[in-house]
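Only a single protein chain was left out; the remaining protein chains are all shown in position.
After this line comes chain A, so read on.
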Amino acid sequence: MFGHIFINRFKLLVRDRPTVFWTLVYPLALATFFCLAFSNLYGGDAFKSIPIAVVDNAEYRSDTVFQAALDSVSDANSASENPLFHVTVESREQADAGLKNNDIKGYILFDNGARVVVKSSDIDQTILKEFMDSYLQTASAYRTIAGVNPAALQSLASAGTRSYIENVTPAKAAVSNTLINYYALIAMAAMFGGFWGKKEVEDIQADLSPQGARMNLIPVHKMKAFGSSVCASIAVQFLSQLVLLAYMALALGVNFGTQLGCIVLTGFAGSVAGVAFGALVAVLVKGSANVRTAVMLCVSLGMSCLAGMMNSSVKYMVTQHVPILAYINPANLMTDAFYALYYYDTYTRFYTNIIILFGLAAVFFLVVCAATRRQKYANI
């Protein structure tokens, strides 16, 4: 009997287009949208070297210290990953022409001392000016010290290169705020599995649908039939989660770490919790099917937002100020499980999240069973 109900329910669920849209197509579309939005966001912020020129004359050629300082921040220095300047050395006429044509943002002219020539005032010109001011100030300080106490120059040089900061690795991976958004999106998709859970309850309760009335008349214990149906729902939801995870990891390049088993386990726990949550909504919310759908959708989205789907700082704020909410929010637990898996070397936080997630699902199902096991109704 389990096989008969499971297979037919599975067939029935995967053909339910509106629910497949919410549980699979919509999260896939949203993930793609996230990917496009985030790539534009960070692509736009990438720093580009500022094109400048230095006028080639005898004074410039004689100032080797300046040449060394400029090399250290220009793309002439191959060691620098993000050089400040792209420098060309040219005649004054060429530099003026370049400035006029906007080929360069400004140029440095040595004419009884170094000065900056710019055409307009913007962030690039400000950076160039700041660099020159900083160089001239430091050079002046060194010249003064050399004149007064040449021996102090040695210790000054070593102080300038000493690092007071120790590098500590807090996590095994680089921090990325966008990952929280993706993780919360997966959690949202898992919570949308509630649509299946809601459908299971509606299709077994005689007071919620004619199909439910018919199911109450079959010669099979109601909880056995319900259990078989719920298993089919969890299977369909779990498959949706796997497709979403695969799409994000392989097509969008979202990093989940390397522990495949734990990633799949998180997807499964989320699927179980999502289906259980939907079933709970179906038994607790009185009213029409549309009311139940609206409540389920709103609560799922609310939980996902609190888990950091729209803004990762929300998740931190909730964890900091209302920690209990973080622990009873299945979407947050799922997001945090992915987060813990990706960032931490230990599994304590990950398994804590997974255990609470399964615990919540168990509580949800217990409430659902208590409410649906009755087989006689006051009203149909």
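Quick notes
Note that in this section contacts are C-beta pairs under 8 Å (C-beta built on N, C-alpha and C of every residue); 3 or more make two chains touch, one makes a residue touch a chain; residues count from 1.
As a convention for this text, contacts and distances are computed from a predicted model.
UniProt records the chain missing from this view under the protein name "ABC-2 type transport system ATP-binding protein", selected from "ABC-2 type transport system ATP-binding protein", "Thiolase family protein", "Zn-ribbon domain-containing OB-fold protein" or "Serine/threonine-protein phosphatase". Of the listed residues A:S72, A:Q137, A:Q211 or A:N255, the one in contact with the hidden chain in the full complex is A:Q211. Hidden from this view is one chain, which touches chain A at 1, 4-5, 8, 11-13, 15-16, 203, 206, 209-211, 213-214, 216-222, 225, 375-380.
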